[in-house]
Structures are given as C-alpha cells and as structure tokens.
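The structure follows.
Every protein chain but one is kept in place in this view of the complex.
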Amino acid sequence: MGNFAFLAAMLLVGIGLWALVSRRNLIKLAIGLSIIQSGVNLFLVSLGYVRGGVAPIYTYAPPGVPMVLPTPQALTLTAIVIGLATTALMLAFIVVIYRHRGTLDAGKIRELKG
Amino acid sequence: MNIMVHAPILAIAVPLLGAFALPLFAKVHRNLRDLWGAAVAGFTAAMAVALAVQAFTSGIQVYTLGAPSPTDTVVAGGFPIRIMLVVDALSAFMGLITTVLGLASLVYAWRFLREDQGKTLALTLFFLLWAGIYGLEYTGDMFNFFVFLEITSIAACALVGYRTWESRPPEAAFKTMALYTLGGLLVLLAVGILYGEYGALNIAYLSSKIRGALVDKVALGLLLGGLLMKAGTVPAHMWAPDAYGEAPAQAAIVLVGNTQASLYGLWRVLFTLFGGALFAPQVGWLVVALGTLTLLVAVLMAVIQVDLTRLIAYGAVSQIGYMLLGVGVGLTVLSGRPEFGLVAIRGGVFHMLNDAATVGLLFLAAGAVYRAVGSKDLRALGGLGHDLKWTGGFFLLGALALAGVPPLNGFASKILIYQSSFQLSPILAAIAVLGSILLLAVFVRAFQGAFLGPRLTKAEPAPLSMLVAMGALAVLVIALGLVPGFFLEHLVNPAADALWRGRDLYLAAVLGG
Partner (left out) sequence: MGLVTGQGYWTPLIWLALAAGVTALAWLFWSRGRRTYKAGTEQDMPFLSGERLPEGVHVGSHHLYWGFVEGLKPILDRLVGFHSGVVVDYVAWTVVLLAIALVVVLT
C-alpha cells in the first residue's frame, strides 16, 4: 500500500499523455497537460510523506511525533503556481486562436506548417 | 558591502525587478520607461561581464542564498541545504552570450517596436525572459533549474504570441507552449525522482551520489527528453520554426539565447550531474545521431521555405545540430579522453557563440526587411538591396558566416567539428559538410530573392538604432572569424574544459575539498 500514491501519480501522467496524443480539441489538450501536472504534483508531495507524520511546523508540533518533509511541500506549491501560470497563458492563447479561426480543432489550426 | 560578491544573484534579480517595474514607469512617461530599461540592462550586463571575468580569472564562483555569508555552501555534516548559484567557466561563457544577445535585442527594439503595437509589453516580457535565461545558466540547483526553465517558457511563448491582432503568432505561441509545458513537466518529474532517491536538489551533491541505478537512468531519460525538446532537436523541433518565424525580430534573437541555455542545461546534466555515472558511450551516440539528423532535416526543410524568417529559423535549428554533434562526439569518447574529444567539445561550445552572433544578425536583418516592406514572403520580395544597402550587406555577411564560408566565424568552429567528428566516424563529417553546402545554397537563394534584382517597391531604410545592433553583431562575426585563436584561448577553452574535466572542480567548489 505504501506505493499507492506513486502508482496513482504515474497513472495520472499516463492518462494525461494519452489525452495529449489522442484528442484533437485544444481545450482538451490543455486539460491533458493539467492532468500530467497534477500527477507530477501528487508524486512530489507524496515523496515527503512519513507514515503518521504531522505538518512540519516546529512551534505547534507535539514532541516525539515524526514530521513529514517540508521541502517537497514547498516544491509542490511552487510547481502548482507555475502550472497555474502556464495553464492560464495556454487558455488565453486558445481564446485568441478561437477568435481568429472560429474553431478549436487542432487538425484545422495549421496555418504554420511545412 | 562589496557589490561584486553578489553579482550572480544581481544578474538575475535586477532584470526581474526591471521587468515588473517597467510598466509602472511606462505609465508615467515613455522616456522614463526607456531610461529605466537602459539602466537595468546596463547594470545587468555589467554584472554578467564582471562575473565572467571573475569566473575566468579566479575559478568557480559559488553564491549561497540565505546563508550568513554567500560562501557558506554546506552546513555541518557536509550537506548543502541552501539554494546555490554556481558559476563556472561554462556558465560564465553562456552568460556572456546571453548578454550580447540581450543588449543587441534591446538596442534594436528601441526603434523597431512601435508604441501602438505593445512596445511596453514586449520590453517587459524581454526582461522577464532575460532574467530567466541568466537564472538557467547560473543556478546550481535542480529545482531552481526547473523554475527558471518555466520562467523562460512562459516569457518566451508570451513574447512569440503577444501580437494577438494577427492570426499566426498566437498559433505559434500555443504550439510552443504545449511542448514547453510538457518538456518542463518531464524535467520536474526527473527532479522529483532524484529528490526522492537522494533527498537533495543540489547538482553537485546529487552528482556525488548518483551511481547509475535504475531510477537514475529513468531520471536521465526524462531530463534528456525534456531538454532535447526545448533545444529544438529533430524530431521534436517543430515548435522552433513556428516560434522563431512568427516572433518579432528582437524577440527571435533572445529565443535563440533561450534555446542555447537549454542546451547548456543538457550539457550540465550530461557532463556534471551524470558525469560520474558514465553511461556515456551510448548516450553520446544518441546525442551525435540526433545532432546529425537535426542538421540534415532542418537544412533540407530550409531549401523549400518561401517565408524569410521561417527559412532563417530552419537554419537556426540546423546550427543546433552542429552543437549537438560537436559536444556529442566529446561525450561519446569521454571515458577514454582522447585529444579529439576535447577539440570536438571546443568546436561545439565555440559554435554556440558563433551561432548567437550569426543567427542573431540574420534575424535582425530579416526584421529590418519586414519593417521596411511589411512582408517576408520571398515570392513577393525582391530588389531591396537598392534601398536597404546596409541591411543587405549584414544579411549577406550573416548568411556566409552561417554557411561556414572562410574566413568568417562559422567556418572557424565548424572546422573543429568536422575534423574531430571525422576521427569518430567519417560519415558524420561528410554529413556535416553536406549540411553546410546546402546551407550556403539556401542562403544564397534567400539573399537573391530578397535583395537582388530590380527595385519592386520603395523601401524605407532601417533606422540608426537597428543598424547599430546589426553592426555590433556583424563586427562580432568578423572578429570571431579573423582571430578565432584569441577567443578560443580566453573564452572557449576554459568553458570546454569545464565540461571535459571540470566536474571534480565543480563538486569541490560546492561541497568543499
């Protein structure tokens, strides 16, 4: 059971990759990337988990109880913020593309090719 | 307080501050904005150059953030717990390339960008991208490497696609963004794996621990996938012609710097992070094979392009192939360390500087063409040499240099790559020479199409600030070509040595003797 979180994270990454290569709608592409992001974030935060650990706040932690690692949580927070920025930018581009072309089908948005 | 001690962090923090303060100054007055931009750029460039001088004269510069003193790298027990910036000769060399490209871009942008077409926006994004590139090159920590990678991704894509009133740039930006995000996530996954295995993020500490277990190999594969994509390697290079081709000229040359910073990250991962685990030969062959494939495919695609900037973009991708080939040859023979391996790495590293100057010059000249006649379609262009005399001259110079015609700079680095890759396998050298011949044909065609022939339309010559930026890069192209030995001895050789045998020094500088 200890590796369940890792398996779930890899499953999310796999689902996201599958969405990326099998769907042709731009919004669904962005969703696929978000799912990969969630998978990676889950992986990061579960790296620091200690069974029975408490939140790593020194002042409030009861003595003698193990704490979970604080670094992966900081990493995950940073990664979530970055993911927010990339998703927002991508969706903004999708809106602009839709205004110009009137479609979200990746197969039709190919003015740049060759 | 000695400001030079803090040069590494200032070179990253000052352009970051500059980026976010720039729109505020623009609200007051546009001249104040330009003054602020010039001051920030000047200070950043001074820091990067001073840092390079320090790194080249007195060895690796380490800066620890949040420590009582910036040189307190490790806590008791020899564990580097804090975030660090580590600047060795290669980082400093890359910093110099970034500085040259950034300054040229800014001087060019002064008259190239129009106020009613988002000039403030473009300048803000430029400073953000510039800060991110410096961060990529100076960081000594895998997670911060990822953070800076994402900063450059976001800023670069926004810079490609900010002209939302046109239909092509947002498309190019979205495609690039999708790939950059995927690549960034692969890198983050690898960083997570390495953290889970060793409980650290510091490159030097990780490097001292990695022994080539299965998870290490998976992490290396993920890092290779993400960074090779971001560097524009075939078959994941398709974003590059879109992004370079649609970005405005002043942004395209910073994108070239961004690509090279990703290549630097690749070298750092292969030679420093995994340098001790030495699964080098097959990884080296992978890099060599992808490099040859990249240069061949990109050059063949350039032959049939009819869009001037897209044609140059494929030329730029082919140059990435030469760098991969040069350094890849060095990586393949890293364990035996024969003499030609070092020559190959020198060629690859020198080619990064040459590529920055020549491709930058070509993109700037193409931007001047676009500004003058409002088109970049080679089927419609012609006869611009009558009006754009200087621009035409600069384009020809850049074209010849990119194709590797002696005595310009492209030849100086390519001959190092030809001769050393010949010693690994003659086929590689043959493909590399073939690529150069095709490149010459491609750029003769581009020059003929745009600048020669009878005058078709009246074109307005480029303003002085654009000519100054192009002239500076042209002088660099000629100087690098005429006295390559000087640059090789003072800049390239230390940087190549940092890859060839610098790993022990890097580890010692961070972790202590």
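Lettered A and B in written order, each chain numbered from 1.
By definition in this document, contacts are C-beta pairs under 8 Å (C-beta built on N, C-alpha and C of every residue); 3 or more make two chains touch, one makes a residue touch a chain.
A quick note: this is a predicted structure, and the numbers were derived from the prediction, not measured.
**Q** I'd like to know which visible chains would be in contact with the absent chain if the whole complex were considered.
**A** The chain that is not shown touches these displayed chains: A, B.
**Q** With the missing chain put back, one of B:412, B:459, B:477 or B:507 would touch it. Which one?
**A** B:412
**Q** For the full complex, which residue in B:291, B:382, B:398 or B:502 touches the chain that was left out?
**A** For the chain that is not drawn, the touching residue is B:382.
**Q** For the chain left out of this view, which of B:301, B:369 or B:491 touches it?
**A** In the complete complex, the chain left out is touched by residue B:301.
**Q** Any idea which of B:51, B:103, B:224 or B:256 touches the chain not displayed?
**A** Missing-chain contact among the listed residues: B:224.
**Q** List the residues of chain A that touch the chain left out of this view.
**A** Per the touch rule, chain A residues meeting the hidden chain are 17, 20-21, 23-24, 26, 29, 106-107, 109-114.
**Q** Contact with the hidden chain only, please: which chain B residues?
**A** Residues 174-175, 178-179, 182-183, 186, 214, 217-218, 220-222, 224-226, 228-229, 233, 235-236, 238-239, 241, 279, 282-283, 285-286, 297, 300-301, 303-304, 306, 339-340, 343, 378-379, 382-383, 406-407, 411-412, 415-416, 419-420, 422-423, 441, 444-446, 448-450, 453-454, 456, 481-486, 488 of chain B touch the chain absent from view.
Quick note on the criterion: only the chains that are shown with their structure count from here on.
**Q** Averaged over CA atoms, how far is the centre of chain A from the centre of chain B? Could you give it in whole Å?
**A** Distance between chain centres, rounded to whole Å: 28 Å.
**Q** Which part of chain B faces chain A closely enough to touch in the complex?
**A** 143, 146-147, 150, 153-154, 157-158, 161, 164, 167-168, 170-175, 177-178, 180-182, 184-185, 188-189, 191-192, 195-196, 201, 241-242, 245-246, 301, 304-305
**Q** Write out the stretch or stretches of chain A touching chain B in their complex.
**A** Within the complex, chain A touches chain B at residues 13, 20, 26, 29-30, 33, 36-37, 40, 43-44, 47, 71-72, 75, 78-79, 82, 85-86, 89-90, 93-94, 96-97, 100-101, 109, 111-112, 114.
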